[in-house]
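Could you have a look at this structure, given as structure tokens, before my questions?
Every protein chain except one is present and positioned as in the full complex.
This part shows chain A:
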Amino acid sequence: MSTQYVTFRIGEALYGVEVMRISETLGHHPRTPVPLAPAGIAGLVNLRGQVVMTVDLRPRLGLEPLDPHAESMMVVVEIEDDSISLLVDEVGEVLMLDDDQFETPPDTLSPGARELITGAFKLESGLLLTLDVDAALAA
């Protein structure tokens, strides 16, 4: 069995989300900050007339949050008829990955990251961490 993953970078690490969950990847859109929003919500963007919430996973992955005006690419995910956008540094290629390359995450992973990362594929170039999109966007 193999599954297709859309890959992207946040910080140093490479992440992947099943291709079926992704509706599109986009370049930078200016974000309107939402004061008082929970940490991780990076503002609203205008996606062809739809107002879409963006999520910055960095704080939950133990990284510094993105500056509100920093340029960033977006990976748009459909959740329950709603589009939500993940902010990523760079969108990579779509990879077809064999399930036998998959391993569950080590117990040493920080609790915050453990909620997000379901496991890793061992690629030749490094590890591809798989994200639980629903957990990621339930920020």
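Simple rule for what comes next: a contact is a pair of C-beta atoms (placed from the backbone, for glycine too) under 8 Å apart; a residue touches a chain by one contact, two chains touch by 3 or more; residues count from 1.
Note that in this section contacts and distances are computed from a predicted model.
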Protein name (UniProt record) of the chain left out of view, among "Penicillin-binding protein transpeptidase domain-containing protein", "histidine kinase", "Lrp/AsnC family transcriptional regulator" or "UvrD-helicase domain-containing protein": "histidine kinase"
Touch criterion as defined above, residue of A:V19, A:I41, A:L63 or A:V91 at the omitted chain: A:I41
Touching the absent chain when the full complex is considered, from A:G27, A:G49 or A:P106: A:G49
Interface with the undisplayed chain - residues on chain A: 30, 32-38, 41, 43-46, 48-51, 53, 82, 84, 139
